[in-house]
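One protein chain omitted, others in place.
Our next item is chain A:
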């Protein structure tokens, strides 16, 4: 204790709301959830300890689980890379010193403001409905209608497109990172006669790898938890093609009232997400370049 000044201990007064909130609303529920996953908890009766029975059922009998995990992985694999590539590409265009760039930035970020709302889900449902906007457009140019949301193959990509549309905040992060790259690096490369492609891979990409890492992890975590879009646009259908993990957890907990089972499901997702985050962090030592030699906490 000696190395801390007494006047610094007043910090705990300021931290108190968080400490209480963390314990009551995060830490205890977190541990409870682990406990519940080994019980047959439902809203109707007192929970009994049933060991690993929930997990056994999930891994052996539950077909929805496999289907849902698969759909979720596909959703993540489609939406995250597309969103980030798009965000980076647009950020690079916006980083060129052109007039009126601010207006484009404003407009490109707009979908990210609205994206999570029910109104946008309604719009999406209408745009891609059988008699919706997109098919109307296709018919005007002489193409036949496509059943975007009704076909098990296309429904998931159509829902993923909504996530890609919201590339705004990744774009702004990339743009901020691009602005940090010292001009001299490009000037030096120009003197050496490097082409644009070479400069992109040798200077731009390495310099923004910390932001790429951050974006990948945050977007991945968000994508794994997606709920509103598939719930509102397709209700998980058709044939559970868009039955993402969040929907499965929600339905088990609040429709079937199998809360112990839902907790077990959520823990599996948590472990998968943590494992992936860990792997990405591990791999990042090989590809992320920190100018100051390390991340500041």
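By definition in this document, a residue touches a chain if its C-beta (ideal position, glycine included) is under 8 Å from a C-beta of that chain, and two chains touch if they have at least 3 such contacts; residues count from 1.
What we mean here is this: contacts and distances are computed from a predicted model.
For the chain of the complex excluded from view, the name given in UniProt is "Carbohydrate ABC transporter membrane protein 2 (CUT1 family)" [choices: "Aspartate carbamoyltransferase", "Copper oxidase", "Carbohydrate ABC transporter membrane protein 2 (CUT1 family)" or "Gas vesicle protein"]. Contact with the chain that does not appear here is found for just one residue of A:52, A:77 or A:137, A:137.
Interface residues of chain A with the unshown chain, by the touch rule above, are 1, 4-5, 7-15, 17-22, 24-26, 28-30, 32-33, 36, 41, 90, 93, 96, 98, 104-123, 125-127, 131, 133, 136-137, 140, 165-166, 168-170, 172-173, 175-176, 211, 214-215, 218-219, 221-222, 224-225, 227-228, 231-232, 245-246, 249-250, 253-254, 259, 262-263, 266-267, 269-270, 273-274, 277, 297.
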